[in-house]
Every structure is written in C-alpha cells, then in structure tokens.
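Scroll down for the structure; my scribbles are underneath it.
With one protein chain withheld, the remaining protein chains of the complex are depicted in position.
By letter and in written order, the chains are A, B and C; residue numbering begins at 1 in each of them.
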Amino acid sequence: MTAPITPKVIVQAENFDVSLEERELREGRLDVGAVLSFTGICRDEGGLLEALELEHYPGMAEAELTRIAVEACKRWPLTGLTVIHRFGKIKSGENIVLVVAASAHRRAAFNAADFLMDFLKTRAPFWKKEHFKQDGEGSWVAAKEKDDEDAARWN
Amino acid sequence: MTAPITPKVIVQAENFDVSLEERELREGRLDVGAVLSFTGICRDEGGLLEALELEHYPGMAEAELTRIAVEACKRWPLTGLTVIHRFGKIKSGENIVLVVAASAHRRAAFNAADFLMDFLKTRAPFWKKEHFKQDGEGSWVAAKEKDDEDAARWN
Amino acid sequence: MSTIKVRYFAWLRERTGTAEEAIELPDNVNTPAALMEWLKQRDEAYAYAFEETDAIRTAIDHEHVEHDHPLTGAREIAFFPPMTGG
Partner (left out) sequence: MSTIKVRYFAWLRERTGTAEEAIELPDNVNTPAALMEWLKQRDEAYAYAFEETDAIRTAIDHEHVEHDHPLTGAREIAFFPPMTGG
C-alpha cells in the first residue's frame, strides 16, 4: 500500500469552482477511477432565508479540517482529496462547502467524502447565523443531534 | 412528502460535462442543499490498458437505468437525479459514467448516488472489454462478487 | 409455434458469432433454460457459448428474468454475461 496523500484544505470567503477542483485531482494521471464531488449549498428554507452568515475560528478551522482530511486519507486509499469551506455572508443558492475525493475505486471515494462531511459538521469550528428576508438578522443555527449520530457511525 | 421527481437518464457515446449537469439540477431553485456528483473513469491499470470497449444493450440499458433511478427517487427525497452512461471505445483517463444527485439534505444525495452506482454495476446491461497497449484486444472484464455484495446492502 | 427475436451480447455474441436472430420456438421450448438447451444442440459454437448456463443472464423484452421464466408472449429474449458497467 502506498503512503497516504496530502489533502488540499482551504478556508476562504470566495466561491469555489467544482469542475476546476475536479480537474486538478484528475489531470495528468490515469490511476483515478472514481471522482466524487459533494457541494453543500445554502437553501432559502421555503423562501424565508435571505442568507447565512458563517462565522469561523481562523487558524483552528484550517487545522481541524486538515486533521479530519488527513484521517480520511489514512482510512481510505485516495489519490486526491480537496476540502474547501467558505465563511462570511452566503446568500441562498450559493455554495458553502466542497469535498472532492478521488480514488482508484468508487467505495473509497464515497466513504471518504461521507466521513469528511459527517466530521466536518460536528468538529470544524464554523457557526451559521440566519438572515431572514422579513425580520433581518435571525438566530444562530442549533447543532443537530442527528449530526452527532452520523459522525458516531465511523467509530 | 412531495411526489418523487422524474430522473434524467441518458445512454450515449459522447462525453458528458459534469458542471453542466450539476448546473441543470441547481438552476433557478433555492431548495437544493446538497449536490453530489460521482464520475466513473477508465483507469490505465498501471500503464497496461489503452481503452475499454463498452458494449451495451440499446433499449434495455435505458430502461434498466431508468428503473434503478426511479427506485432511488422513491427511496430518497431528491430534488433532481441525472444518470449518464457512455458506450463505445473509452480511452484510459476518459469518463464512463456520471451520477448527479441533488436534495435538500446531504444524506439523501449520498445514499441515492451510492445505491445507484451499486445497482447500475450489477443490473445495467453494459459489458467492458479491455484493449491493452501491448497485446491489442484483450478479454471481457469479469463481474465481481464484491459488486453483488454491495448491491445486496440495500435490500 | 411462435417466432422470437434472440439477442446475444459480449462473449455470447462472439462465441455464437451472432448478434441477433429470429428463432421459431418449438412448443416444448417455453423458458430461457429450455431455449439455452435447444440452442446448445445446434452446433459447436452454440454448445461452447452455452456450456455454463449458470454464468448466463437473460432478459425478456428488456427486463431481467430468471431462467425458469415463461416465454409466453415474449417478443425478444437476450442472453448475456453478468454486467460490468459503471
């Protein structure tokens, strides 16, 4: 078995380009049999939500995402792994988070991306505040117990 | 619960554009919180493989992919589902299959795409023949027991 | 007696040397299993193609069926190896 690869982890305010990130993990190599991209998007909650304000802990956000991504690279034989998480004001319909996992085989790509999203939700230091269309600034989104259960699946 | 959506299923010789298909499932709507794209790619098997020749059963390929996709739309609350499978000669590094699943929530998108790939592998009438760089036309790829086991997870 | 279109894919197509053909079904050939036995009697190529029927999948009118499924009303039957798409 080859050594785990080093994931690419970025925390940024700007949007990302899914196809650009996919291309980066495929270009110039012929050992990639599976590429999985997961994009998390801000919903408008039935027309109520204007935007989410994503607060993060600079420094720790990168460090924690990297720890989770490195763990994924140890658990599954990936050929590439990219994680991009945005912060700041994100309007409904806009991208929040991207995970791209590449591997020789599909199961590794699925498991790694699934694992990454579960742990990212419960461990990466980001907090969402809702901005409603009618009432302006709303409240902080509460963490879901379901997210903890999802993360516990991987123990 | 809203009625299941109608999936888009295409069997074609031409390549597909992942970002185009993703855009189609997102455009003009704000209820999509998760978009998952899975791309299956032809590997070169350590430099040995030139291409795969994908034979298919026209008519049944579309019908069977549609049956699997419709079942996925019944099982999970998807907002969109696209399946494209190519046939003909596919060189190493080129795309073979695409599944894009969109949903309000990430678990539905992950499960639907995972389910689809498992069933597609064991039920969609496609057969791969290997073309090697050195020895020219090779043999038919054998079905893997592991694929049947993967598909059995969903019973 | 009824006529059925028979299709062969992948190595079944190569071994039989046939992609598709129309066959007049004898009355006692009323399942895919019976049709495979009947085809095996034709010549060496068919005998070779159908030597391991356990490894062969079959579809009637574009739907997977078991080997003991009735052929009644079938317009098209296909024989092929286990699928390897995706």
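In the analysis below, a contact is a pair of C-beta atoms (placed from the backbone, for glycine too) under 8 Å apart; a residue touches a chain by one contact, two chains touch by 3 or more.
Bear in mind the structure is a predicted one, so any value in this text is a computation, not a measurement.
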Just to confirm, in the complete assembly, which displayed chains does the hidden chain contact? A
Using the touch definition from the top, which of A:Val9, A:Leu36 or A:Leu54 touches the missing chain? A:Leu54
Spell out, residue by residue, where the missing chain touches subunit A. 40, 54-57, 59-60, 63-64, 85, 96-97, 117, 120-129, 140-143
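Simple rule for what comes next: only the chains that are shown with their structure count from here on.
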Could you tell me the distance, in whole angstrom, between the mean C-alpha positions of subunit A and subunit C? 48
Subunit B and subunit C: spacing of chain centres that average the CA atoms, whole Å: 27
Multi-partner residues of subunit A (each touching 2 or more other chains): 106
Touching two or more other chains in subunit C are residues 86
